[in-house]
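Omission of a single protein chain aside, the complex is shown with its protein chains in their original locations.
Chains here go by letter, A, B and C, matching the order in which they are written, and residues are numbered from 1 within each.
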């Protein structure tokens, strides 16, 4: 190992992304969690306690509230800033700007999520596509789950075959599995603002890419599913494309004829593989749903919105903290530790 | 009225499409229902009785079963053939070939549904696009709900602006509202055979159209929703396209900003409009979800799978029975009687 | 007809209950709609316009907003008070108290919905059970959809067989069909406060009844479903109970063996019956799901939350406005006009 000292990671917001980041960082040998934050004394805070994760809260009153609920508190968020080299910001929308200022003042690095705009940090991150752009940066941003999914399959395609244009429809889950409030229960809802923000978000990493997206929301919690049409500069065969993705990291091919007919069986596979929380970190492409016709390529891919960005976060920490210069080596290290 | 004698219509299969056809035919002044068939003595058969629809059954044993259940039977299906000028075949898959032979032998005309292949009849029908092709024909086929939806918006576009290519993703309902057996409950399932059959089905009416489709199934019962990209021969504006569809029959524009955000509110609108069975016979296009960029057009449309083909069936009867030469006049007559 | 002058009904709130009340009042020959209110210029306001319903709005600014959206406005709500004899209050929660004061000041009667507490009016209404209690009253309250459902089946049972105790589980729909925001998409959520408020709400009409309820929320939009256990003072047979409900108004028996297996087929039946908006005003009891064992009775019933209270509202108007002394006659008149 090249690092004697482990990088100290704080996680601001211990929700869907925050807790997965905690698990993934904990699995690496060159970084460690020094604390997570939580604003309310829920069962997730109890679990954090049981896992031995130091828990930081917004202020002293909150601390009191947590203690009353029998939950151990390590300090306030300001205390966490002192202990951490880098904060992974997993807070909900609308507060990132304010936190960025706090991180800057405290002199810690910060990684934001895809819910924030590219303009917040000026740098966006995907391990395969632009690992080096975040090298040593104080702030970077992991693109959203859907954008990460699009880049994972499109970047290698573009590199090898040159893409002329992409059109994708994103069929989005209505709510995450642990959210029992939001719907729809029985409807399909289009994103009327066309093109949706996903295309420009991909362009924050691949600015040259000609991509347009449309999106609909549907009553499911498990995964997003993309239908994608790619026009390439030249003709390809279905086999060439499959061969390319077979060796692409964090892309996994499955087959309908093996019983993986829908997002339901993908999640079952993740559980069967023994993944933590039943997560599928890879982008799933149906091998028997890929078809090249001339220079046009059609395919379906599925994105596990809760987890596909997690390995990217780990790599981004390495890039920002100058821990590993080579993106491939970082990715391999991350993936091995996470069981991908 | 130009017809002294009303055309006598029999309906083989009194399910989702059959019962709507019965209602629609009953609303016309130039045709009448002479009977419907049912194979099992369910509540739908009871309703048919209560509505005074003569009920025909496969054979004498079934007749006995119906009578035991207190349901009045008018005869067997062979008796129906004798009374009818034309049979609207609304039977489930796999039996159409056999029925076609029966209709031929009995000397009645027959209209089949989109679940059957074009090759069964050699003629497929859409009122706007090819009304005359079924003129006087013994057999014709109404294309499926999704195909009808695609033709309703694409045919006028092509006529006015010339279409170079179309790519559509069909987000399909998992089951009809009255089907409580089929899922998925919580998954998205892609149609892996690419391109799906919908493109070729559109080509059974518009053989020159360059169209590719992909499809996914989602956990909803209300409507299908299409995301569509059309490349035109020349540039258009969003306004030109909207103006075109505003005067297109059986296409209805709605706005998200008026509260119609999803398929749920479309169905609510249909109920509020007093439509029979809460049906939305028109294809719904979101006016604030249409966008032309150069010669590329993006839009979302929703298709009520239970009912959009019903007015087409009525017009097809008129064409096949040589009741009205002018397609526009037939469509207007149909729509007025149905409250469209 | 006994009334020369029709009672003038205003509807405050043209949503799920309000628009159905408008339809039902319009079907009666002894009352008429003089106006409905709407706070935002949505598609529902457009439909109200198209139906010729005079539309009233909160104030002059809103009126301006409606006019800009092309929607005709008849005046502000204060103007409506002057035209109406009685207001059916279909506003959402939290504003009833304030409106009650307004109605009192304007000297109009007011009917509130089950979302409000009994204490708001001191009188609650069910046509079969306590029609006379609202006779001539200035204010009354229609109990909620679930409470109405429980009273419809329990009141006649109690009257004929005397009930010792009732235990019911209410399996509630997560959201109404036109609500695409609320969930859950994939969860069951218990109402942890035991017993739930439904028992006391039934007691606002039948104060002597020993009833306890529990409730869970599930991912469906169509209907509520109750599992009910009733302990009677003496033994009954299944047949006696079914015979009783067969002659009970606004209770409808269906059979699973006729294909009505779930709430989905009940809604299909309502559509097939030609009901406005596909409504099922009756409480549905599965005849083959009723079972008496000694003095204990088990049964399942389904409640169409959007519509079961509508006929009660019509009857309540008659009682409060002293239009018909006999509850049975009012109910028959209401039901006949509504096609029940």
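Operating definition for what follows: contacts are C-beta pairs under 8 Å (C-beta built on N, C-alpha and C of every residue); 3 or more make two chains touch, one makes a residue touch a chain.
None of these values were measured; they are calculated from a predicted model.
The residue from C:26, C:79, C:117 or C:288 that touches the chain not shown here is C:288.
The omitted chain makes contact with just one of the residues A:19, A:173 or A:318: A:19.
Taking the complete complex into account, C:221 is the one of C:221, C:248, C:276 or C:305 that touches the chain left out. Across the entire complex, the residue among B:120, B:175 or B:273 in touch with the chain not shown is B:175. Mapped onto subunit B, the footprint of the missing chain covers residues 174-175, 177, 179-187, 189, 219-221. One chain is missing from the display, and on subunit C it is touched by residues 167, 169, 171, 184, 186-190, 192, 194-195, 212, 214, 216-223, 225, 227, 229, 256, 261-264, 286, 288-291, 296, 298-300, 302. Against the chain not shown here, subunit A presents residues 19, 40-44, 46-47, 69, 177-180, 185-186, 221, 254-255, 258-265, 267-269, 271-274, 276-278.
Convention: only the chains that are shown with their structure count from here on.
Across the assembly, the chain pair joined by the most C-beta contact pairs is A-B.
Set against the C-alpha centre of subunit A, every other chain centre is closer than that of C.
Averaged Cα coordinates give subunit B a centre that lies 35 Å from the centre of subunit C. Along subunit B, residues 186, 221, 261-264 each make contact with two or more other chains.
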